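Only a single protein chain was left out; the remaining protein chains are all shown in position.
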């Protein structure tokens, strides 16, 4: 792990990360898988259990910390990024994770989210996107598709959804990724990469709420359809997908289009090669906006990772510099420093 | 004006839009010019004075409504977009404008801003970006450059600023533009275009705060430097700039670079042609991120304009449809409609 | 209790019964309870309900925290609470039995679904041995019914899956209860047909199971007695069963109609208030505009914008949401715009007990803002009273150009009671006059109510600016003048005070002078009323007064209170009204405070009254 955080001596197992609390999600909820993948991954991120903190807001997803045998804080709706920010700044030695939902992070918590991204606060944000408010029983969320019929939109919603990756990129997040509750291996790899990233890591996890929005991502997870609808991004590899891995993404100007590399007209060399390390945000913005076009597959994987100093590094460095220059503060001096007189 | 709003019969003048209140900004403040350009433009936007409402938050910039002889609401810090949203949805017949600052809109008001963009609420947002908190006397703002020394950052700020256009585009704003307090003509043209846009119009106005951040945009406004540092975007025109209009923007992949069309190696046909109507957000995102690169000029003008149904249109249409289907609601029926019995 | 014979079974006539349907959250207990309530209402009983569901959406099957309950009290006479303790418990699984056992009456009737008492479920419910045969239930009247098997049996010839079949077992229980309490199955069959119109197989199955349950009651030897509860002697009129949230929603639409103003709701979902937003979003053809905002602040801010635009503007929320709206309420106070803020109180502090009831937001409603920022505070007392109080809140907001906070709570919001509906034409109109005259228009001039003119955008010549900075009296310009500020603070306070002239006096139920007055507010009405009734029945004199207007208090409040030696204030908080009464009237009051997330039990109030009266408990 790229962090300045203590590493483990003893190898832990997934079970070590499981708390003694009953898991209270609905049977069949995608959150179970996310929990399992985190628990499976965490022994490998090289951080001691006691140095990990999970912070969450309110929502089904935000119950997550209760089930992790680490430090945890189930806070109030939307504020997890802000709480995590204060925790990380004050305790750079901790590995700070945020578990949140599409409502928690993108609705009420939107401002804290974009500011965390902007400041490159070294926290990892896993957003469980089920495109619905689960805990409050099925109102539409800012990621619900337009026209959605829910309890608060009996005639269909009229607002356009956020594109979470686009919003994160617009706010300059240094790590933007997407994964699926139903693709355990992929999800594990992304969690691991988020852990390794030094800076704000935003991971959108498409998650099925089988009670209020069942099948929202069926196209991407059903055996028959997923190969044709999911594009797995891999660094420095051409963007290929499809049942026979014959489909590729080609760039037509800024617009990605689908080509068939076996149609005689195209070849793999026409296919756009993924580069997650591109510092310029445009490439990742194109990837983020692929979901605007129903003809394109949905990319999963790491859209981009950029390394730049984090906020906590900055503040630590500044304190060191000032202290070097002025010496460690002496309180009595502070009091007596200006315009004093004696009686 | 493309809006469904009553048009004027009598031609008004700038003076008609000036209220009886003393203008209380500091002498020399860039806000004066913005006010003047708005007052000069408004007789031409074709909306009756009484059908215009200015809503603002708190800040020097947010004093704006007091000086406009229209309806006005000087509200609380950060909430202007939300108040304007309720006003516009409930009164689609009004032309609703938001005057705000970089702190008001991008700090405390960030969430309302991105949600207004996402929902395509038909309001016009003029953000006076002086990269500082003026009214509270000089703390840094979310648009202040990194390393900025201010009252709250005596050793320099450590956070990265927002790129306002990038944030607006990430949140899917349908109209994104930038102008300068010190370029009256340009500013007038942009205000006019914002008025004409049906949907959320976001206009960043770079504004000099001569008290707390004097000269922040000097490069872009000083006679000697501006030609080389400002790129004026014009629809379907090649992006040329420079004292002799000999410099152009060429696209190198996704990256804009500066070329000299008179250097013998390049010609005007190498220059990227602006298309503000491009529906795909990538082009405008590249423009927004030109300010990341100090070698590039700062674009002003309209980054993009996209037309799609607004929220208020959606809600009006839905009400009409439902009413057509079910008939205008009858309250007595509503009461008696379900499971009644008589005693 | 009369007894007659019918169909070989004894028929016992009861005055009132409290039934608890309890099962897994997936067992459909809320639906069962609601159907039983509706049918019970149709047969003319008075009734009161208390749904109680877990915070989890679908807690894992069989767990104690996953138990969902629906308590229902019905009677042949006037009643006011869902009953302190159930006479009958229908327990669909061991967890439901365990959770409710401590709360049911001695000798209560317990109907259990024996099929679910298998080792797995017993273990999940943390039973070491089977309570059905280890003596746990001694003293109760227990009836063992293999509900799951009987349901499966009834549907063995259908093509439904096992999952679908077992899901309909609640209808078996419902049918059985219909038989037991002598109610018709037809209304529910009607409902099933409508509800599952698109799925006739399921409709047919549910109907079959419902009937199977009913016939099982009739034929089994397990039931030797059948009960009848005569219809209550309610005032003449057309009734429906209504919950507080629905009544609130309808009340708001009614206020919109009475005032002639379009309704705008800006809101963010939160339990237990979301339903008001949900109901209102279905009323599009009443011209209602609902806006699901990005958060509570935007919810109220959008409503303030709509109010500025001339709508009847509403925002709805619950506790933590009200906290978030505090700053914006202050803006509405300063700009003197009409605004109705509805707070459905739930258990706090913080996220607290989100699905439980409480009355602990009164002081927040009164004082939870910076500066001297008085608003009107109202509280609804029963589910159907929410209708009237929603209209009252709107009327006061519009007449006095002020924010009004209407407090309801989780109990009356989710609970239901029969409601004699009004005729709309008989309701009083709400007069609203927008300013239109340019001559003499000043945004902060005032009428005799101290209310300022409302000039909405679009009115030529009345262009003006308002905002959160202190306003100069009359002109409404920004003013930093010290004396003006003092004056304006006092004017705003006095305006709220003058609402006293426009609200009913505080009524006393019982003698207007005496030893004990039980003073309540909001959702405790029923519990207090029932306690007072019972104490009176045992021959004591006691009076009740219930505050629905808290800021300002009704004009005669001091007079009412001064006429009693003791004032008892029961509240589901640590004494918030008591605090206000003490400071307002300098009267020592006796408090009864329980903060248990549940309605206060009538019996506890009853005992407290008797204690004050000096009688021994319960005599």
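Quick notes on this structure:
To keep things simple, chains are lettered A, B and C as they appear, and every chain counts its residues starting from 1.
Quick note on the criterion: a residue touches a chain if its C-beta (ideal position, glycine included) is under 8 Å from a C-beta of that chain, and two chains touch if they have at least 3 such contacts.
Just so you know, these numbers come straight off a predicted model, no measurement behind them.
Although it is not drawn here, the omitted chain touches the following shown chains in the complete assembly: A, B, C.
Annotation: of B:55, B:68 or B:108, B:108 touches the absent chain (contact as defined above). Contacts to the hidden chain, counted on chain C, fall at residues 54-55, 65, 318-320, 322-324, 326-327, 330-331, 333-335, 347-356, 358, 360-361, 363-364, 366-373, 467-470, 480, 482-483, 485-486, 489-490, 492-493, 573-574, 579-580, 582-583, 586-588, 594-598. Touching residues on chain B toward the chain that is not drawn are 22-27, 58, 60, 76-78, 107-108, 110, 133-137, 139-140, 142, 151-155, 211-212. Where chain A meets the missing chain, the touching residues are 19, 21, 48-53, 55, 58, 65-66, 69-76, 79, 82-91, 93-94, 111-112, 115, 315, 318-319, 322-323, 325-329, 331-332, 334-336, 338-343.
Keep in mind that, in the parts below, only the chains that are shown with their structure count from here on.
Two chain pairs, A-C and B-C, are weighed by contacting C-beta pairs, with B-C ahead.
Chain A and chain B have Cα centroids separated by 29 Å.
Chain B and chain C, compared by their mean Cα positions, are separated by 45 Å.
Multi-chain contact residues of chain C (touching two or more other chains): 284, 294-295.
For chain B, residues touching at least two other chains, in rising order: 111, 115, 315, 318, 322.
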